[in-house]
Structures are given as C-alpha cells and as structure tokens.
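Only one protein chain is missing from this complex, and each of the others stays in its spot.
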C-alpha cells in the first residue's frame, strides 16, 4: 500500500481549473494531488530571430518554482548566475513536447509562450506542467481562432505526461515526492492520445533497469495517460473549444 | 464615478485566504479587486551575518511577479543582470514595514522570510503585499508559539498599507492600474492600527502636490486602513491566533 | 546641541562648484558638510526605446559611490549580480524628481543623463544629489539653448531636497551620518521653490511617527529648502543662466 | 546507404587515446568518426557541501564545446548569463550515468570531476562523452589504487552510450550531425555491459514514435554498445588496469 | 609644436593634493594636465585566501572611470558581464607595480587596497594612477607607523610611471588623449627612482618599432620620471612622512 492509500496503478486526484488569469490568452491551474502548477499561455506576434521570415511559428516554455513550493525554501533563481540546470532541462522538455503535436507552419509567424510556475511541489511537477500547458495552449489557440487570427487550431494530437517508477522493486504510477526520492528508477513519459511516444526519459541514478522492467513501466504509464487524456478533452468540451485529434484517442 | 463604480473613498473588495501552501509556516493569498498576491512566511533558524551572535532576529521580504501577472507579458527576472530596481525597492519597503512592528529581540536569532509573488497585478500590489504578508508573518509566529519555540508573538501592532492618489484633481482611495497610470500623484501609506505612520511614499512624477492635498490623501488612507485592520483581525480570530495589539485599534 | 554645534533647524555648510568636468554639458560638485557628490549632466541625442518617435525627451539618473566614500570601504558594484537595491532606489528617485519639473515635450527627443557619484558620504547623499543634479541639468540645458538646439530651458520650477528626522525625540534638519544612524524616523523631502511637494519618503524602521510629528518635520524641511533654493539661484545668476521659475520662490 | 557508406547498424570508427593530458589523474580522447571529445578526470579530495561528513564521495561532470567545434562558430559560454541549457542538461546526464555504476561510499569523501570538452562535433557528442569519461574515470581510480588511496576501483559495471534514431523511417545507429538534423526521432541510450539500462532519452521533436519502433531502436543500440564495451575493456587491458565488471558482459 | 605648446620632452603640469578623503588611510588627487585621478589607499587587516597564515601582506588596486570622465559618456561597469578587459588589465598593472617596491613580509598580514577612480581622462590615466597611488600608499603606511601598527614603512623605492610615444615619427613624452590616438607606438614605463625598470609595456597597434626607437623613448621616459620622483618626494616632505629610498634618487 502506498502512503496515500493508492493502488500501484492509481493516479492522484487531478483538478483542472481554466481562466485563472485574466490577461493571458490561455491559463490553467493543474493540481495533481498536492502538486500545483500555474500555467499561462501568452501569444506574442513575433518569432525568435532564427525563424524570422520563415513563415513558421514557435512554441516555447519557461518553468520555475515559487521559493516555498517545496518543503525547504529554495533561493529564487533571479540573480543566480549559470542558471538552474534542472529548470532549464524541464522547460526545454515542455517546449519540445508541445511543438511535437503542433503545426508551426499553420500557427504562422507568432510565438506561444507557456509559463509554468510551480506553486506547490509534491513530485511530478514536469509532467503536470506538460499536461496543463497543453490545455493552456489549446485555449490560447482557440482564442486566436475566435479573433479570426487563425483559421483553426493547428494541433494534431493531445499531449500529456505522467511519471512512473520502480520503488522497492514495485512499479508505481504517478510518484509523489516521497516515492520519487526513494525510487530506484524514474521514468517520465510524454505521449499523444494515439499512443505514440513524444518523449521518454528514464533514469536509474540509484540503480539500473532491464528492458522487461521498462516495458511494465510503459504499460502502466499508458493506462494512466488514458485517464488524463479524457480529463483534457472534458475540459475542452466544457470550454466549448471545437477541436478533434487527427487520430482520436477512441480509435 | 470610477470605472468600477466605486466611490472615491471606497476600497476594492478584499478576499483573504490562509493556508494556501502546505509547507510554509504561514501563508495568505490576498485579493484586492483583480490584484492577487501570494504571500508565504518561511522560518529560517539562522540570521544574516551582520546579526550573528547579537541575540536579535530578522524579518525580510522578497517580491516578484509571474511573467503574465500583467497585461503584457514581462520577462522573468532570472538571468537579468543588474536586477529589477522596482522589485528591489518594493521588497525593501515590505521588509522595513514589517520589522517596524516586530520586536526582533523577542523573535530571537531566527529569520522570517516573506515571499510575495504577484499572480495578477491591477494596481496596489505593494500595499496588498504588506497587508497580506503581515498576516502570513503572524500565522508563522503563531506556529512558533504553538511549537513552543516562542513564548508569545513578538509583534506590537498591526501593519497594513493602502494607496491613495490624485486623479483628475480628485483624491481617490485604492487605485486600480488604470487609475494609477493616469494619476498625477501616487501616495502609498503604511500605518499601524494605532494610526502611527510606518512609511509614507508620495510621488508626483506628472505633477506636484501641496501639503493641503497631502493631508486630504492621508485622511482618506486612514479611513481605508481602518477597514483593512478589521479584516486582518477577523482572519486572526478565525484562525484562533491569540494576539492583541499593544495599543488596540479600538482606542 | 548637535555634535557639530548646529541648531536643530540649521543646515550644514553648502558649497557648490560648477564646471568640474570639461567634457560634460553640465557639471556641479555639491558639498553639504562632509558629504560630497559629483554630478554631471550628459546630453544624448537619443531616447529610450519606449519614447522613440513620441516627440518626448527623457531625464534619467545614475547614482553610485566610490568604494571609500564611506568609513568602511565598500565593494564596487561592478561584477555584483542582482544590483544594489539602495543605489537603484536612489537613482530612480533622482530621475523622477527631475522629470517632475521638466517639460519633456519641450526638451524634444533627447536624453539628459545625470551621473551622481558620491566622493564622500556623511548622510544626505540622495538629497544632495537631487539639489546638485538639478543645477547640472540646468547648466546642460542652458548649453543647448546657447547652441540653439533648444529655444529655452524646458524647466518649470526649481527642485531640491533635504532630509529631516526624529532623533532622541527631537526634530532635526539635514542629518549627518551619525544622526541618521540613530534616527527613529528619517524623512526625505523633495520640493519645488513654489512649496509644492515632488516626493516625500518617510520611514520609521526603529519606530513609527504621528501625523503631528510629520507636520513638524515638513515645516522644518520647508525652512531648510528656502535657503537651498536661494543658493541654487545664486549659482545660476553667477553662471549667467537666464531662467525664471514659472511660479518664483519669492511669491 | 548512409552518406559515409555505413550500414544502418554500423558504428562510426572509434579511436581511443589515453594519457592526453599530463596533469589529470585520468584522460582520454575519444574520436567517433569526426566527433572528438577531450575527457579528463580530476580527483579532488573534497565533496560538495551536501555530502560533507557523510562518508560518501561524488562523481560529477562538466561539458562544453570549443567555439569552432561546430560548422558555424559558437559564442563562448563565459560571460553568458542564464547558462546554456543544452550543456547543463548534458553534463547532468554524464554525471548521473557515471554515478549509477559507482559505489560512492567505497570511493570515500572525494570527488571525481569529469571535464568533457568537445574539440569537434559531428553528432553523438554526449554519448561519446559518456563512453570516454567512463574510461577517464577508471584510469583516475586506478591511479588512486596505485597510490594506495583506494583499496580497489569502486565501480560495479561498464557504462557507455550510443545514439540511435529514425531517419527517413529507417532505424539508424550512431547518427552523424547531418543524420541527426534530419531525424524524426533521436534516442540516446546509456547502458551497462550487463544489458541494464542506466538512462534512456528519446525525443521526437519532428515526429512521434510507437513502442514497436522504440524496441527496434533499442535492439540496434544494444548491438552497437556490445562493440563499444569491448573497446573500453581493450583499453583497460592495454593500460593494465586490473578490474572486472561485477556481472561481466560475457554472461 | 604640440597642440598645448609643449616641447617633445616636456611633461604636462602635475598637481598633487593629499587628504582629499577623510576616511581613507591615504588619499591623493593627481592632476596631469586635464587628466585627474582620485586615489585612495584603504587598509584592511585581512589578506586574500592564498596568503592566509603566510605572514605576508598584499597590495592590490582597482581602477575605474566615472561615466563622463571621457568626451563621450561611457556606460558604468556595474551590471556589465564579462568585465571590462581594459580596466582589469590596468588595475593588475597598478597592483604589480606597487608590490614590486614593497616588502610584503614587513607589511604583515594586511592588505592595502588602492582605488584609482578617473574623474577626467585626457591620456595617461594608468601612469597617473601609478604615480598617485604610490603616494596614497605611502601616506596610508605612514599612518600605520604613527599608530604603531608598523615599525617602519615597508617600501624600498619610489615607483612612478609615464607614457612616451611615437607620433608622426617623433618621440613625445606624456601623451595627451589626442596624441595617444594618433600615436604609432605607445610605451608605458614604470620605474623606480633608482632607474630600475618595474614594468615596460610597449605596443604598436598601428605600426611596429625598432630597438633604436625604443631606446630613444626610454631615454625620454627616464628624464620625465626624474621630475616626477622629485614631485613625489616633495609631497612626502610636506606631509612630514619620514622615509628614504633604499637607493635614493640623488645617487
């Protein structure tokens, strides 16, 4: 039994709330258990220098934590030289994951910036950030469609993420911080609703793992993601965002 | 009439919510109209170098904004060299204001760090941050009393703040962002519940102002603060924090 | 009696010296007792990005100290990340104060940069910087008039500043460093020669203060500023700068 | 056929050269085709603050590129604020990978720092850095054994890495820069000689991939790594480093 | 004839003023024509880490310019990443030059920090800084002797510097900024009063120079330095600093 009485393959309670910021073109607060990530999507009618004149748009992300998101207070990154490797790594992952399901050419020469700020961290902040910022991005794109700046939402598929790990030799879904810090192996999986892998990152700092173990972990991740994809679509329906995955999850 | 139908001497609606963070010793979300500031109070059992061995404690603050707290997205401060003068100035003000009502010697050699992160900004973020972080600090100190690390809350008086300004030659209380950007004069007042001034900062970038005008502005600020002090005490009662101002507001 | 035998309402000796730099369009060394601030005004025929094409000019300031301006040597700011909050706060104050008496539209699309470098610090460096840099700015603008780049000096009023404080429960004018470090309350007042307030900043880190005490402090500040405004005009006459305050001090 | 006439499952030519630096306790130049990474292992008899007094050692890595390692010259990282996300991400990966095969407790309270500097980059720099720095680390540890500062080399298994990808819908081993920039999917695999996975990072920025495709890529990676593990052991034998994998590759 | 009517071998007018800062242990303003350098010597009873416990002291320098020391205003160095190569190079030269005539062991475990701040720059700021800061250092050391913290001034010889150059194929002493910017060759010479070379830096960015030309330049530099050494000794006599060069200049 897990410390919060979950079964090995059980997700934590997910709460999604849209419209948490009145200025951002899209915004979603995602709570996964005690983990809370504040996601806003901002539209900028410019692209980075390397894309100017290319006709292609860009999707990028920034990730940060409030100082007291964690049990021990962390120093703010501002004024820290050399950057925070972990934050940079996570925001690169979020950006890549969202770009993989977008048509940047259909988006046109504009940038969507996802700001993922962790208000409270109890494990799984990067995966929650991906799941939540996909929604914030969709809302922002829907806003562009409504304003007739886009013809349709230039997104091919849903993108969401979940962690899975090996703790005390058992495969567990959606690790809490306490489980994550005891885990032998930690695997983050980003997938589309069509069961395609967008990104997989598995690491066994304390241990190594076999391909058989990896397969079990991937099976469990897929199960958890099925539920998350439903939750994403539910919110889009509630917000009356008209969009369908190119290869819908129901197939 | 003001754009949100308020009278000149009317505060915006204030919503105070405690316990918004499970790790921080004290936490309060303060909403004043559309302005929302996330305040956490963290206890650190150390003091800055200049106080080591002095027997005295310290209270300090950090202030920042999420990138999309504002109408236009701002760049994150991390990685910005030379700092953000405005943020540094505001966090110095918050720290001074709270220290002025504390007995740092009674606090003992520990530091209370107030993190004020603006989730949404519509004017008055610095004054909301002072009002909200006084509460977060009280909750954190009450926690120390409950854990018997302090005998009593080492605070002499309530501290709260409000802005008042001269807009179109009229004195208005609690300026929204739109009013603030049209204001001839902007006056921020930090006071105790005993009507003592902690800090006063008045500035007329577009204009200058007479002492008569300053007096009218201060009168209005005092009125607004009376209501705010009641709201602070109401929350402390709800949370069953046993404390009384040395010279209570009711006198 | 004060340590330097001054009366409570007595200014320190002020010495003003113009032309201390051969390159700057305007330059003034202001000595107030042992405090010495080196002020240069530089004209730049550009404006910051947010004003380009607006037809409006800009006035801005930078404030710094030589490392040994103080009793204990300070580290240079260069290479210090995160900036020096105190310096940034002071230079923002100087810039705002000077802009409040200028017509930026009459100045046209150019910037006047005031560099205030403290050679020696004995309290009151920010107020001396404002008084001295108003003069340096006037000299630079007069230079532009002489070169026919401006028709007349686009300044409406004199601007000067003084500190006043509550020390041992007595109201004192123009605090020295030693008095400032013992002060219960420290109030900096920036005014025009027409007795209008440009900026007021009062802070009681060790204590709080009543409105009655604030009024006494403001009375004393006004008295001190009367003398300072005369000294400013005296220098302008000596330098044959033809200019008159819109609402002259003599009224 | 690939541009350099390799078969899909063929590695580029690997050249390993030890002793390329006379000061470092261990040093290896690894060339994989045109990719050249200069690896040094330095022993520091200290550990980072979080390990002091724990009895445990530390293994960490830094990764950088010479400015002209690439086709277009890159700016040096020195003096770049905010860090280079890519470099930080890679050096974190190298450190984690090496630590996963070490017994940090047997290493004792000392740090091994691997400096991986890319002299020339033609794809696969991070995987070459892992393969090469495992060797440099082994040589440095052997040096500590020879100096009787360690009883035996505290390493359980070989660690090496290779990239594999999906290019034009074909699975290719050991991508060159040109292949990598056309790849739909890029998978980096770090394994032990016992076929255990240390780290797996798969990303499909341009595309997504199925689990069947991932399995084919992993199969090819394992094949390639078998050859690389032999090359590592060959160098250790040449250098007369007495060590055996706890679970040798031959099993 | 030179633009200021000097002969090729003529120094600009030198004005030396001591006691320009009331806090520094030693302070000298050196004016050489229009060049003005503000030098303070601060005593710190600590040494840098690499000298702790060695019994040896340290002499170091910092060099900076006020923003408007030059014809065109320069940006302040604070907040500039990567440092200013020119300033760092000059302050390293000043430090080396002064250390070469000191007995650091006799100085004991303390540091003398020379702050050389250029108020106005018209060529020769680095040489004026050396000449002036040798005097500031002597005054500070004399102060230590008077306070019985040193038995005697631990300095073996005078140190001073001058520039000499090749302009329009003529050898000129003590170049002004205008001459320096036209010079084919620029040679800075730091010497002792005993005609020993401390440092020589000759550079011909626009041109190269023969050893014969270098000899003529050195001859002229020696002549100029003779006068400067007299001026230094004159000031020491005026200040009643009891000290004699180990090998006095008069020999």
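All chains are identified by letter, namely A, B, C, D and E, in their written order; residue positions are counted from 1 within each chain.
By definition in this document, contacts are C-beta pairs under 8 Å (C-beta built on N, C-alpha and C of every residue); 3 or more make two chains touch, one makes a residue touch a chain.
Keep in mind that what you see is a predicted model, and the values were worked out from it rather than measured.
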Option touching the unshown chain, where E:203, E:216 or E:230 are the choices: E:203
Which residue of D:4, D:77 or D:109 touches the chain not shown here: D:77
Residue touching the undisplayed chain, where the options are D:4, D:64 or D:180: D:64
Where the missing chain touches subunit D, by residue: 21-24, 27, 34, 38, 40, 42, 44, 62, 64, 66-71, 73, 76-80, 83-84, 113, 115, 117, 119-120
Absent chain, residues of subunit E that touch it: 81-83, 85-86, 88-89, 91-92, 96, 99-101, 157, 191-192, 194-211, 214, 218
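One rule holds in what follows: only the chains that are shown with their structure count from here on.
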Same vs different contact residues, subunit A with subunit B, by half of numbers used: same
Separation of mean Cα positions, subunit E and subunit A [Å, integer]: 60
Subunit B-subunit E separation of Cα centroids, rounded to whole Å: 52
Centre-to-centre distance between subunit E and subunit C (centres being mean Cα positions), rounded to whole Å: 34
Multi-partner residues of subunit E (each touching 2 or more other chains): 78-81
